[in-house]
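Excluded from the complex is one protein chain; the other protein chains are retained at their positions.
Now for chain A:
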Amino acid sequence: MLFVCKLDDLEPGEAIKVDSVKPPIAVIRGESGEVYAIDDTCSHAEASFCDGFVEGDTVECPLHMSVFCLKTGEPENPPATKGVGTHIVSIRDGDIYIEVQR
């Protein structure tokens, strides 16, 4: 379990990059308020999802506009065709933790 930040410090639509694990993980709060953790680097090109555009519970890659589902890590449209890894998120006493699934 890895502490990320306080839930209150991550507004819906915001992202925080966990750099202490390699490759890095993006912890993203969807517009629903749900917090997700996915591999930070797009499966198509060298881009960080933390710089992406969050809409609903999806993130749009900042380079070429593939939209990824935050829950499943799967792309909804090209150019990306492969999904990215997802990780387990838990909220305890207002703190966000992730469990890396690799």
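Note that in this section a residue touches a chain if its C-beta (ideal position, glycine included) is under 8 Å from a C-beta of that chain, and two chains touch if they have at least 3 such contacts; residues count from 1.
We take it that contacts and distances are computed from a predicted model.
Asks: Unshown chain, UniProt name, "Peptidase M16 inactive domain protein", "Pyridine nucleotide-disulfide oxidoreductase", "ABC transporter ATP-binding protein" or "FAD-linked oxidase"?
Replies: For the chain missing from the view, the UniProt record says "Pyridine nucleotide-disulfide oxidoreductase".
Asks: Considering the whole complex, which of A:Glu34, A:Asp51 or A:Asp95 touches the chain not shown?
Replies: Candidates A:Glu34, A:Asp51 or A:Asp95; residue touching the omitted chain: A:Asp51.
Asks: Touching the absent chain: which residues on chain A qualify?
Replies: Residues of chain A in touch with the missing chain: 13, 51-53, 55, 60, 62-65, 78-79, 81.
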